[in-house]
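A protein chain is absent from this complex, but the other protein chains hold their places.
After this line comes chain A, so read on.
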Amino acid sequence: MLTKTTTALVTLAALGALSGAAQAEIRLGVSVSATGPAAFLGDPEAKTIEMLVEQLNEKGGINGEKVALTLYDDGGDPNKARTFATRLIEDDEVVAIIGGSTTGTTMSILSVAEGEGIPFISLAGAISIIDPVREYVFKTPHTDRMACEKIFTDMQAQGISKVGMISGTDGFGASMQAQCKEVAGDYGVEIVADETYGPQDADMTPQLTRIRNTDGVQAVLNPGFGQGPAIVTRNVAQLGFDVPLYQSHGVASNAFIELAGADSAEGLRLPGTALLIADSLSEDDPQYEVVTSYTKAFKAAYNQEVSTFGGYAHDAFALMADAISRADDAEDPEAIRDALEKTSGFVGTTGTYSFSPEDHLGLDLSAFRMLEVKDGGWQPVE
């Protein structure tokens, strides 16, 4: 009996393997945090990739081969992300992985992908993902440090040298707070006040009052995401605290202006991507085509505004599809990795990517655009 069952199973497995090979499809694996505390990242990422795979297959796939997508929801749990990464490689036999919405889940997937030799594009922010460079690991979002550098460059241009910081204590806020404090000196900026708030706090006027009472504060910088930055923006207006307010790329969305209130948000600045100003991009902008086609398609498919995070997933998928189309063998992870590393001047929604053996992020500061809220909408700072 036992032998019989085993034989049956082996036959089934063999049949499965045969049918898989016969279809000649490119198996792509994705593990993002579509639910759970990081759902605001993973939800648009999952939707974006599902939409793009469908679009690509309608157009005939990559070099005539359809893309078969296996998408898992790790719920923001690094342990689940590790299990799914292993399952993607061993059971689903994917040739490449995209995912890791948070730095935590990315770190889990990264070790599996690196060990098995499967190219992996991460969607998380931390600089430690690509520094030091790992052979099979790439990422699309810019780092926190680049956001800090972009903000301080703008402050320097405005003649601001003394800054009060108020940061969220969540992972994003804390990481960016540390990075900003590290690079501030390079731009002649001094952090004269350093306050924090809990991610679910309802009122930040005490912290902001402390910053206001600090001598010589010329601007306020608020690294964080979720409701915190919206409440900080409202509280700054409530207190009548009249200094320039800088937010991070974590809240770069149209929904943020709505949450913070157009009046309170007026004049605040943040480093964002071209996605936010899709409507006002000039047609000769290199990113015009990719940005408008993505925003239109996403809006049509889900009746939702695009977010920067969905943009990261868009770029990761586009880069991977491009690399697979150029690879010597579309079924060989090694060949895909090599092609990915040779990517040069690839225009995405976030910026223009050029990978090299020393740089697996491939973006520079020009990918960020300094944006300002004007009349309730985002405008590029001239």
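Quick note on the criterion: a residue touches a chain if its C-beta (ideal position, glycine included) is under 8 Å from a C-beta of that chain, and two chains touch if they have at least 3 such contacts; residues count from 1.
Keep in mind that, in the parts below, contacts and distances are computed from a predicted model.
One chain of the assembly is not displayed; among "Biotin carboxyl carrier protein", "Cation:proton antiporter", "Nitrate reductase" or "Branched-chain amino acid ABC transporter permease", its UniProt protein name is "Branched-chain amino acid ABC transporter permease".
Interface note for the absent chain: among A:25, A:45, A:195 or A:341, the touching residue is A:195.
Of the options A:39, A:290 or A:339, the residue whose C-beta touches the omitted chain is A:39. For the chain missing from the display, the contacting residue among A:207, A:222, A:273 or A:350 is A:207, taking the whole complex into account. Of the candidate positions A:48, A:140 or A:264, contact with the hidden chain is made by A:264. Taking the whole complex into account, chain A touches the unshown chain at residues 35, 37, 39-40, 43, 195-198, 200-203, 205-207, 209-210, 213, 226-227, 230-231, 234, 237-240, 255, 258-259, 261, 263-264.
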